[in-house]
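Heads up, one of the protein chains got dropped from this complex, but the rest are sitting where they should.
Right, chain A next:
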Amino acid sequence: MFGLNKKDFTLLLIVAGLTMFAPFLLNPFPEGSAMAQFNAGYPDLMQRFVIFGIFAIGFNILFGLTGYLSFGHAAFLGVGSYAAIWMMKLLTMNVIPAMIMAVIVAGVFALLVGFISLRRSGIYFSILTLAFAQMSYALAYSVLTPITGGETGLQPKMADPRILDAALTEGATPRANLFGLSMTSSYELEVGNWLFTFNAGYYIAAVVMLLAFYLSIRIFRSPFGMMLRAVKSNQQRMNYTGLNSRPYTLAAFVISGMYAGLAGGLMVAMDTQVGPERMFWTASGEVVLMTILGGAGTLIGPVLGAGLIKYMENIISKINSGILHEWFAFLPDGLEDLIVTLIYPFIGKGWHLTLGIVFMLVVIFLPGGLVQGGQKIAAWVRGGKAGSRDKASKSTKPAE
């Protein structure tokens, strides 16, 4: 269906199911219980899951298929965000024009960066993209302050022109909306002690992510996708056969930049604020981590990786020593303090450390990322013997 084979269609259905029922799946613990700390089913984080999912899916089209490692993808995310916020300031608070403009501007910028950077490959390509991204960051931070707002960033203001919108009533805050439906409006469902929040913005972002995911499946399975894989496996041989591979890599780069722009536009749509640190090199590194953690070159891997990193950033980082003491309060005092002291470096501001350990474990034991982990578990469930055969037959191989 939709031009997909049965396996891909099932995958799409699974992803659709996961995103649509995320408010339930991410809130497994009742309100007020000690485990409620680990609930992730609140609008902001769910939005981040799908937005960074889109970002990582786009990155994977470039890195997973062609093997070109871009270290500056956050620049496209940032450029898309700035384009979107300017549409909101000048045109309308409706998110549609903002998102379209974000994709277009990011695409044009990717064309420019790609045209220059793709003249080199390997490490030189990575360094060129990194340089472009840092340049964009530095420009947005200071030189371009009149159009980027510098360190403070940009937000929609009362006084903005917004030529398509009716004038705001005095004192009202401009809110991002879809034809009048505010991105922040939510419906809350209480079932016993559980509280599930269904947020309009999240569902819009989720639908966009499903479309992006579907498009990525089509690209993976298309002749174009095959060409990109050929670039990854042996670009030189490809060139010797008389094929010019650059149009393909450039197209992949631009598509991937447009995905990043879309993610940037959505970020603005969900939370109307842009700051330059969105383009900082650590943000570019983050998407690389997401893709590798989930499984580069696989369809669903990047989405899982994005989810895991955002979960750790937002949930683990908020556990403080007070909460730890609450958890272990049942232990005798000395033991409680000892355990809290042992765990403390890994929570709160130490979430980076935890993430680093997880990343190392994944790279060492599951070079194919979380997807490989899933395959191993599936194989183990089906019985040890089927394992090796099953793994070999998988069409999606981890990146080297």
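One rule holds in what follows: a contact is a pair of C-beta atoms (placed from the backbone, for glycine too) under 8 Å apart; a residue touches a chain by one contact, two chains touch by 3 or more; residues count from 1.
FYI, contacts and distances are computed from a predicted model.
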UniProt protein name of the chain not shown, from "Substrate-binding protein", "Cysteine desulfurase", "Sporulation protein YqfC" or "NADH-quinone oxidoreductase subunit D": "Substrate-binding protein"
Candidate in contact with the missing chain, chosen from A:138, A:250, A:312 or A:358: A:138
Residue in contact with the excluded chain [from A:155, A:216, A:256 or A:284]: A:155
Contact residue for the chain not shown (choose from A:180, A:242 or A:383): A:180
Chain A, residues in touch with the chain not shown (by the definition above): 20, 39, 42-45, 48, 138, 141-142, 145, 150-153, 155, 158-159, 170-173, 175, 177-182, 184-188, 197-200, 203-204, 207, 210, 271-273, 275, 277-278, 280, 313-314, 317-318, 320, 348-349, 352
